[in-house]
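Taking it in order: structure first as structure tokens, then the write-up.
Heads up, one of the protein chains got dropped from this complex, but the rest are sitting where they should.
In order of appearance the chains are A, B and C, and numbering begins at 1 in each one.
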Amino acid sequence: MAACGRTGLWLIGARGSVATTAITGLLALRAGVVPPTGCVSAGPRFAELGLPDWDELVVGGHDIVSTPLDKRAEPLTEAGVIPHRVLDAVRGQLADVDAEVCAGYHPATHDGSQADAAARLGADIRAFARRHDLARVVVLNVSSTEPVFPELPEHRSLRSLEAAMAVPGRTVLPPSSVAVHAALYAGCPYVDFTPSTGIRLPALAELAERQGLPYAGSDGKTGETLVRSALAPMFAARALRVRSWAGTNLLGGGDGQTLADAEHAGSKLESKGRGLATLLGGEVTAPLHIDNVPDLGEQKVAWDHVSFEGFLGARMSLQFTWTGLDSALAAPLVLDLARLTAAAHAAGQRGPLGAFAFFFKDPVGSTEHRLAEQAAALHAWAADLRERQ
Amino acid sequence: MAACGRTGLWLIGARGSVATTAITGLLALRAGVVPPTGCVSAGPRFAELGLPDWDELVVGGHDIVSTPLDKRAEPLTEAGVIPHRVLDAVRGQLADVDAEVCAGYHPATHDGSQADAAARLGADIRAFARRHDLARVVVLNVSSTEPVFPELPEHRSLRSLEAAMAVPGRTVLPPSSVAVHAALYAGCPYVDFTPSTGIRLPALAELAERQGLPYAGSDGKTGETLVRSALAPMFAARALRVRSWAGTNLLGGGDGQTLADAEHAGSKLESKGRGLATLLGGEVTAPLHIDNVPDLGEQKVAWDHVSFEGFLGARMSLQFTWTGLDSALAAPLVLDLARLTAAAHAAGQRGPLGAFAFFFKDPVGSTEHRLAEQAAALHAWAADLRERQ
Amino acid sequence: MAACGRTGLWLIGARGSVATTAITGLLALRAGVVPPTGCVSAGPRFAELGLPDWDELVVGGHDIVSTPLDKRAEPLTEAGVIPHRVLDAVRGQLADVDAEVCAGYHPATHDGSQADAAARLGADIRAFARRHDLARVVVLNVSSTEPVFPELPEHRSLRSLEAAMAVPGRTVLPPSSVAVHAALYAGCPYVDFTPSTGIRLPALAELAERQGLPYAGSDGKTGETLVRSALAPMFAARALRVRSWAGTNLLGGGDGQTLADAEHAGSKLESKGRGLATLLGGEVTAPLHIDNVPDLGEQKVAWDHVSFEGFLGARMSLQFTWTGLDSALAAPLVLDLARLTAAAHAAGQRGPLGAFAFFFKDPVGSTEHRLAEQAAALHAWAADLRERQ
Partner (left out) sequence: MAACGRTGLWLIGARGSVATTAITGLLALRAGVVPPTGCVSAGPRFAELGLPDWDELVVGGHDIVSTPLDKRAEPLTEAGVIPHRVLDAVRGQLADVDAEVCAGYHPATHDGSQADAAARLGADIRAFARRHDLARVVVLNVSSTEPVFPELPEHRSLRSLEAAMAVPGRTVLPPSSVAVHAALYAGCPYVDFTPSTGIRLPALAELAERQGLPYAGSDGKTGETLVRSALAPMFAARALRVRSWAGTNLLGGGDGQTLADAEHAGSKLESKGRGLATLLGGEVTAPLHIDNVPDLGEQKVAWDHVSFEGFLGARMSLQFTWTGLDSALAAPLVLDLARLTAAAHAAGQRGPLGAFAFFFKDPVGSTEHRLAEQAAALHAWAADLRERQ
């Protein structure tokens, strides 16, 4: 097979915590100062697939924030996400990457139509690809979770969508979907690491189809849902009846703030809930909370309490507490997805990449939520790709 | 295929908590007063395999205790394992089963050779099979965990073992292995639900081979280890580095008492430890304790603390608390194993049933400890069996 | 001093879970079939205070539910709150108590004015006292938590309140406060075990004052808040800075249902929150949830996560999980409060009984929330009472 070659990774939200950690980590991996812990694609099952090496990945992106990456990295060292010595080792290169970050789109600061906005975003990506002589660019959304955006009739077909986008001042798409439109037009495969609307509109799926591009998403599975997707199948496999599964999430950082807003939490909670019902084969009482606890910083604490019934109706329970650093969990998956999506694109795959469900809370192109089965599907995808080469 | 037909389930330790719960539950299932919650073999994947129905399973057994089953069941109602209404519904039939329980073997109360002892045990089983006109009898050990028994040179071959067994007063085997010898001579497939020595001696494997019998084991996976086998693969799949995995088990009941004795704990701890190292792909710091806490009764509380490292060395942790009723968790698996082993025997399978690893902490015939993979192997076994019929 | 003599305990909500457990327990204590575990007033510090003995307490009450007490007790045996043998021992006497339960007041089923309603309730209590020749009757509210009732100008003085109460069809008071009005007019000391409005209106405090009656409340401290009141002072005493204290409560039973309604939760959450801020000497981030999880039945599971800072800003945490049976925790305190309030009344005490803060989440007559200090205040009250005799 042909190797992917020099590959662009274009991050929507390129100066957020996840992006900053991913970029810093990529530079550190390139410099050989850290092992690839947490990077699934660094394992032996993904060898010889022609994935872009660490030094073949070139990063750029959009962000509406202008604080440079090295400043963004500093609080992450205090938070235990980035070791001081790692930041010291890559500080110079962080500035280079920061120079590749362009101003993002936000309706509040944009005059003109959303078509204009998408065109401008697309031009940024194309210029980046030319500047670095890239074989392909994977566009990946790690920006803050958006409030739920209403369904509109214009979303149903590409034609009606683009007509509406052309109207100056009209906001027919949330920013995440404007970015998708730009990416697809620019010929880039797309990955959604957030629960925002993104590509999940018929009109945009139509565009991806027309462009023959693969895409993956959505909402990176990094904490409570990851554990649930490993544990819930245990109950099913053992014919134990889960009676309730309650969850509480405490998070600080930007995400805590964003999700404290009930509207925002809506989209996240929904994305978490879908999986649980599927995993357990039916609805159970499953109250779920996300609380903003600023002092936790980058830390995310999740407590789940599962009440279940066994033989002769015996009542039992399982509870777990997960104490994770969200950016540290998400960042290596961002690099994995960039590499794997590049390989899918290079192999001519198109449409939703269901084999990547392993990475997501709410996978597109797959109804599988069980972690072990998702891992098996990903490994099968890799084995299949290797064989074809 | 041919259905299994009337099948005997011969329990070593037939008046223990697990056996009492399994028997009471079987009678309740037969009476239709409870659903088969916790019974894996009642699921659709195991339909049409010709497994013995609830009313085709006939139970007998050995025990060194003489308290009748209905008396043994009473504390289990207080403990939340058996509902009062269930005991009331099956009390009469419990007495019938109790009449099929013969005196077990214990070196302290036995005169003569172990060969005599095994012969007597075997005769009990054969008489039971004749009395009930059974197509086959599965012998299954649910007696208390034995202290670790020393390895002896006589264990290396059947010939040397039987020579030693013939010497009056000589104790060359622990009781669990005497029971295995008896079972195999009586032509019965054998299942070990405990961590005791049982069939795990070369001489006895040789006997099973000679007799062409299948066997399964060992040490039913019902609590902490079950959860570990679901969770540990998550860390491996995500390339997260587990740095330590500490566990504490609090248990009352007979098991708590037995395992408080350090010697006994030895065999249980070893059996738990083997799995974790395999699951994580190497040794980690993994202190493990089993404490006898009599007030917990049938309840078993396990707390595990996992410390792991992610991207850029980030430190994170997962802890869980499992509050289970051990007999309620074990009993349906006992019924599953009786049915599935009967089907394996009916299909002419022989030797260690590695496909049953799903049920065990320390599986014979398999090195797979990951729960999802074990479930898949069991399902494949069932599908294969169905196809052959 | 004079002993309290035959004392009435008049329960508002006499057929609820807490009342049913308290009544069953009282009968069991009288019969000598259980020890007084959980009864604070049975300890040596409360001896020789002339408290009514178990057989000097006579129980009656109001309820809007008509299911008799023995039927109400049955699900509580399944739930692990009342042992079967205890219910069997007292079933007959439960019916006797049930005969003393009169129809409670509810605006939806009442024609006429609230003054009429209060008069009718008061007449029930007086008839009960005469019928049993009681020295005094303690009225105690254990009915379901009410939705928050709006503050009205009529609540400011007894005169304006009673004018409004006299208007037919006017609902100027929630049911809990109508009951208080009735109790005080009937010359009865009053205890509020719920977070409902009850006596906490200026007009009703004025009435208590005029009648010279003592009263205590409110909202029995039985679970999460109890633990908080023991733990929070630890942080203060050690000069550790609590940064956040998050709590999640999972509850089934009637309470779970009631509190699922956001309006209802309002009053409970507020009552819990007040204490924490006081205990920690200032506001902290303290998200708190109450979820209805019906399968938990009488069980209440609370998880608290405390994030705190020590020397040089070091970040640490404490989390706890409480698994309690709410009715089992509340019931003995109901008996304690009946006995202690009777003694306060016999000793001529009047107004809010701040020394009883030990029992409450939101104590009247005290700003002390620290459990050890509350215990000390209660013990001092008892010692003082003993000395005066």
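The working rule: a contact is a pair of C-beta atoms (placed from the backbone, for glycine too) under 8 Å apart; a residue touches a chain by one contact, two chains touch by 3 or more.
Because the structure is predicted, anything quoted here is derived from the model rather than measured.
Q: So one chain is hidden, and I want to know which residue out of C:19, C:49, C:81 or C:142 touches that hidden chain in the complete assembly.
A: C:81
Q: Who touches the missing chain here, A:244, A:321 or A:341?
A: The single option touching the absent chain is A:321.
Q: Check the options C:47, C:95, C:166 or C:316 and report the residue that touches the missing chain.
A: Reading the full complex, the residue touching the unseen chain is C:316.
Q: Provide the residue numbers of chain B that touch the chain removed from this figure.
A: So the residues of chain B touching the unseen chain are 243-244, 246, 248, 250, 285, 287, 289, 291-296, 301, 303, 305, 307, 317, 319, 321.
Q: Which residues does chain A use to touch the chain missing from this display?
A: Where chain A meets the chain not shown: residues 80, 84, 321.
Q: Tell me which stretches of chain C touch the chain missing from the display.
A: Answer for chain C: residues 21, 24-25, 28, 34, 36-40, 42-43, 80-83, 86, 226-227, 230-231, 233-234, 237-241, 309-325, 328-329, 331-332, 358, 370-373, 375 touch the chain left out.
Simple rule for what comes next: only the chains that are shown with their structure count from here on.
Q: Please report how many Å separate the Cα centroid of chain A from that of chain C, as a whole number.
A: Result: the chain centres lie 50 Å from each other.
Q: Roughly how far is chain A from chain B, centre to centre by C-alpha average, rounded to an integer in Å?
A: Inter-chain centre distance comes to 44 Å.
Q: I'd like to verify one number: the distance from the centre of chain B to the centre of chain C, where each centre is the average of its C-alpha atoms, in whole angstrom.
A: Comparing mean C-alpha positions, chain C is 50 Å from chain B.
Q: Counting only residues that touch at least 2 other chains, which ones in chain B make the list?
A: 80, 321 - these are the residues of chain B that touch more than one other chain.
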